[in-house]
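The structure under discussion is supplied below as structure tokens; questions concerning it will follow.
With one protein chain withheld, the remaining protein chains of the complex are depicted in position.
Letters A, B and C name the chains as they come in the text, with residue numbers starting at 1 for each one.
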Amino acid sequence: MPDAAQLSTATPSISERTGWTLTQIHAWPESFAQAAGSVAAACGASSIPAPGQAAEATDGVLLRVHPQRLWLLQYVKAGALPDLPVDQGVMLDLSQSRCLLRIAMPAAIDLIAGFCGLDLRAPAFPVGAVRLTSLHRIPVTLWREASHVAILAPRSFSQSLREALEEALRHRG
Amino acid sequence: MSTGFRLPQGGLIDRNSQYRFSFDGRALTGHAGDSLASALLANGIQFVARSFKYHRPRGIMGAGLEEANALVTLGDGARSLPNAVASTEELHDGLSAHAQHCWPSLNTDFGAVNQLFSSLLGAGFYYKTFMGPGRGPKSWLFYEHFIRRAAGLGKASREPDPDQYETVNTFCDLLIIGSGPAGLEAARIAAEAGLDVILAERDFELGGALLADTGTIERQPAAQWLASQVDRLSKSVNIRVLKRTTAFGLYDGTVAGLVERRDPAQATTIPWRERFWIVRAKRIIIAAGAMERPLLFAGNDRPGVMLASAVGSYLNRWAVAPGRRVVLATTNDSAYATARDLAIAGLSVTLIDSRDRISEPLHRLANNTGIDLRLGQSVRATLGSRHVRTVDIGPANGQGAVGSRLACDIVAVSGGWSPTQHLLSQRGVKPSWNESLQAFLPGRANEPIDCVGSAAGLWRSDDCARSGRAIAAAAAAALGRKAPVEDIPAPGGWETPIRPVRLASDLNLKKIFVDLQHDVTAADILLANQEGYEAPELLKRYTTLGMAADQGRTSAVPALALLSEMANRSVGEIGTTTFRPPFAPVSIGALAGMERDKHLLPIRRSPLHDVVADSGAHMLETGLWMRPWYYPQNAETVDEAYLREMRQTRDAVGICDVSTLGKIAVQGPDAAEFLDRVYVNGFKAMKAGMARYGVMLREDGIVMDDGTSWRLSETEYFMTTTTGNAAKVMAWLEDLLETRWPELRVSLTSVTDQWAGISVAGPHARNLLAANIGELDFANEAFPFMAVRNGVFNGVPCRLARISFSGELAYEVYIGASHGPALWRALRNTAKELGGCAYGLEALGALRIEKGHVGGPELDGRTTLEDLGLGRMASTKKSFIGDVLRQRPDLRRDDRARLVGLVPVTKGEMFKGGAILAEQGQEDGHGLGWVTSVTESPSLGHWIGLGFIQGGLDKWQGKTVLAADPIRGRSTLVKIVAPHFLDPEGTRLHA
Amino acid sequence: MLRIKCPFCGERDHSEFSYGGDANITYPDLAAPMEAWIEAVYRRANPKGPHRERWQHIDGCRLWLIVERDTLTHEIASVTLAKAALAPLVDGQSS
Partner (left out) sequence: MPRYSALSLINHAITGNRDWPRAWPNPDPKPSYDVIVVGGGGHGLATAYYLAREFGIRNVAVLEKGYIGSGNAGRNTTIVRSNYMLPGATEFYDFSLQLWNSLSHELNYNVMFSPRGQILLAHSPDALDGAARRGNIMRRHGIAARLLNRQDMQDLVPHLDYRPTARFPIWGGLMQPTAGTARHDAVVWGYARAAAALGVDIIQNCEVTGFLREGGRIVGVETGRGQIRAGKTGIAVAGHTSRLGEMAGLSLPIESHLLQAFVSEPIKPLLDYVIGFGGHGHFYISQSDKGGMVFGGDLDMYNSYAQRGNLPVVRDVAALGVSLMPCLGRVRLLRHWAGVMDMTMDGSHIIDRTPVDGLYLNAGWCYGGFKATPASGWCFAHLLARDEPDKLAAPFSLDRFRRGAMIDEAGVGPIPKLH
């Protein structure tokens, strides 16, 4: 579990995490199974996550964000991934391109429901579910952890998104 | 003339609570559970408004949303609310209301003089006059000034709305609208079948018609039945009950729009005034009840004329007797219960029934309670100025003279009932006219939406309860659940059929008000029909019937009945107009929710946002991004600052935040082939470690965007686009790859936010970078123009390209976004030491004008490659997107407007972007072209600009034309020159 | 709200998507004759009834989809991936 030092808490239920790395693995259709299999194995994930699913990895999580794409989020600098021959796919470091916010449950569900048309009822959004949607017109990747909802948002939008979420919190009283 | 009073006991009000409120400054009191209307009546106040056109005195006539007269303004200043319907406003302590649309006061309103000219002010009179004097439109402006002040109802505040609104998106299996017997039973059955249910009720109490029902439902007293239902609801786990919540619109995909009003008692604890629910349901059940229709007779708009059901509600729900001597006129059985309750309460009741025969039980009811029953009769007219005093009755068939005149202080009327199926009508489902019930019944929707209870034309509460259960069971089954099946009761339920009243021929049509809120009279409908506006929609628009704030809730069917009598076509044949959302007026602020002022749209910030602000940048918001505009030193203006920034950059060195440029990682074996197909110039032959400027066309051959692409390896490019077109280019490239060229193995990823980008330009650019970036040889030969190299800053890898937008020796440095601030501070300090500075957007734009580079104002979505002087970039060895359609004849004409440079003929003069280029003396027409971008040029010592002119340099180089700018009162003689003002040979670039 | 069932992300409001117009157009190759390009870029059937059209899930997985929708009732008959080769990769999709 990530240690407290990395969590800077602004308001009680919205916090930002830093110090993680995000690697995108994009494979060609016919070589996805093989490429994804080797990545999953290398990062300690039990299986290749299906669409809309996240798979626990050692000190991180493996997200399926596109039929041909995996995002490996590692909270602590883990070992390098096996290189991927270009005729199977390509990799890209996106660590600097996002911010990672976490909103504590149960406030997270109500708060997010103010910004997007996702079905957040328990059966439709269980722990481990990954959703690609937009919050306040900002494209985000969010997934359900045990006690939080995590949100990866483009870095340039992070201040705008936080301000919107915090104002929504005030509105709810 | 006060008539109403509070009964000593009864009603769903808390008699211990004392709510202080005021009407037109008069201090009054009411109780918790009162509406503003019930509290006013309890204080003997009935006359509360003036009518729209004739300013006739108007009183409370309804008990809910069907109220057409009692519109008042609540509060004042920024929190005032015009056109509030008194009968739907929940009373709370401190509520202040006052009359509207009357001057100087409610009692003495000068507007009432209009009644003297009623023959002149008939339907559509304003189409027949106000056209002169003269032929021009100015005369109408004069009349309009007065008409606009006379029109409108309440007055809206011009202060910003101080309140907050919230938005909630939610899902459910079944949304039930309305909590009468049908809605409550539907919720119970659906929940017991395991469905996830939302029950929305507009009122602040659950129960609908049951709240005023003194009878029984399923052999239980209505109040007791209701209490047990409400108790069960509070214990149910999968029913969410939303009180004070109006379902205003049904949209595609069984998505419903609801607005919830805050409980006034919680105004201090709940910050939002209204909450906008967007409910995505699998199925919807409309249990919104039915609305009673008024009767048409002369003077039917006088204060004291009320709907019978409203009188029943005030009596039973709020323990208020609206008057002491009640004449109750009905065409159907529904009014008898109210007659009985009035009599039991000790009031004098005369019951006028249009029918000649009624059922035995109703006879017994009338006799047992001392009601003076008169059959086969109907009301012909009323008398009384501020309140009804007498009513004339006569045979219901409209034949024969007035029989007798009865003294009274309340005329309660029931002309039949209209099922509330507005929401279904919004879905395009046409209702069907049922002649025997005299009502439009809802049609079948081909969407999972059902009407139940009196909204489906069932009049008895037992039938309503059963239809709720039956339809809910069917809904549960449709969603794969089990529920006890019941048959759906047939519409109707009266023992004796309803009998509509025919208008007596001798009545004064100008005194029969069909649409109370817009003062539309029977005479207006006759005139509209006579003049050819007889289709329902034409009738509505010509007379403005049903176009007021109540949207014809109580006037639509009576008007059609009148029209059918006049045009002798059946109401079913004529048909009704389409009801549009919203069902009831909705605050525009609630629809906007939080998306307003600062939060209207999110704003993007560069990773260097804070650090450039520390460097003294003034920011400018350019659509999506906030960008550094200029860096004033000791209170420089914009112009002083950007000119200084340009000088320092040209003379020494300048650094600029370019992080907002669109950046796309193009990876894969076919990346080079892909770029070759989208750019006009070739990218396949490029060596790794080089950058190239490229232009992209739209399919129609017009220039879409430009930017540089850097080849990082055999199979990876780093593409940059303009800030403004980044999102459009990304979606366009994804479209091409996925839908047209799926065979290409290419991966596209936006990396705009991954990199902080700093442009370093000027003679000292090399020294500045060399002092800060390690592991990189900056010598000209090692790092030539348009080359791409990697370096390291404080141990962090960064990527550089020797690209110049300013025409100086220049580089663009990209480093991981979080490391950008440190790099900026380092480069900023070195720049200061070298006599340089930071420059912003204004200077960036000016520098590129000096080099004749095209920017936003030139890429206006209408220019071709040749127009921009970039024709020679187009490859002839391969084809590309837009290559065919750019050959169309009009796009190749040599008299098209081409890019040129502009300098003032007299050195010191200036000119501006947006001026029109024209031959001297040519004062009008489109001229020859226009000025796009201008700046003062410190290097050249005068103003310079870019623009377009027909025939371009070939036709105009060296010649003088006029830069006409009449809108800003200026015109300047300018000479056409080559757009490349500074260092055309590019010696600085290659230094 | 049109509710579009994205094969990868599940059912979403149409405001998460960007409309791409008629899907029955086969774009000619880059060097095809002028008439073929004018036909593809400028002519539209624009039917009142069933219409095969393109949408991009721009706020989600950014995939391009082919949607069969009635332009009068807005009823959606089917949603499939524009790039057929991706279909096997979305079979186990979420909801």
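One rule holds in what follows: a residue touches a chain if its C-beta (ideal position, glycine included) is under 8 Å from a C-beta of that chain, and two chains touch if they have at least 3 such contacts.
The structure presented is a predicted model; accordingly, all values stated were derived computationally and were not measured.
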item	value
Displayed partners of the chain not shown (whole complex)	B, C
Identified contact with the non-displayed chain, of B:P137, B:G795 or B:G921	B:P137
Sole residue of B:R389, B:R888, B:H942 or B:H980 that reaches the chain not shown, by the stated touch rule	B:R888
Full-complex contact with the absent chain, from B:S236, B:N397 or B:T622	B:T622
Residue among B:D356, B:E531 or B:E714 that touches the chain left out of view	B:E531
Touch criterion as defined above, residue of B:D93, B:D163, B:D651 or B:D670 at the omitted chain	B:D163
Residue of B:T544, B:S606, B:S709 or B:T935 in touch with the missing chain, whole complex considered	B:T544
Contacts of chain C with the absent chain, listed as residue ranges	1-2, 13-15, 18-19, 21-22, 38, 41-48, 51, 53, 69, 71-74
For chain B, residues in touch with the removed chain	79-83, 119-120, 122, 125-132, 135-138, 140-141, 144, 147-149, 151-161, 163, 165, 249, 251-252, 255, 257, 278, 426, 428, 523, 527, 530-533, 535, 537-538, 541-542, 544, 547-549, 551, 580-582, 585-589, 591-593, 595-601, 603, 620-623, 698-702, 704, 856-857, 860-862, 885, 888-892, 912-916, 918, 923-927, 930-931, 964-968
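One rule holds for everything that comes next: only the chains that are shown with their structure count from here on.
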item	value
Gap in Å, rounded to a whole number, between the CA centres of chain C and chain B	27
In chain A, residues with contacts to at least two other chains	68, 117-119, 124, 137
Multi-chain contact residues (two or more partners), chain C	1, 13, 58, 62-63, 85
Complex contacts: residues of chain B adjacent to chain C	251-253, 255, 278, 280, 446, 677, 699-700, 731, 734-735, 738-740, 742, 879-881, 883-885, 887-888
Chain C residues within the chain A interface of the complex	1, 8-13, 15-16, 57-63, 81, 85-86, 88-90, 92-95
Chain C-touching residues of chain A, taken from the complex the two chains share	29-30, 32, 50-53, 65-68, 117-119, 124, 129, 131-134, 137, 139
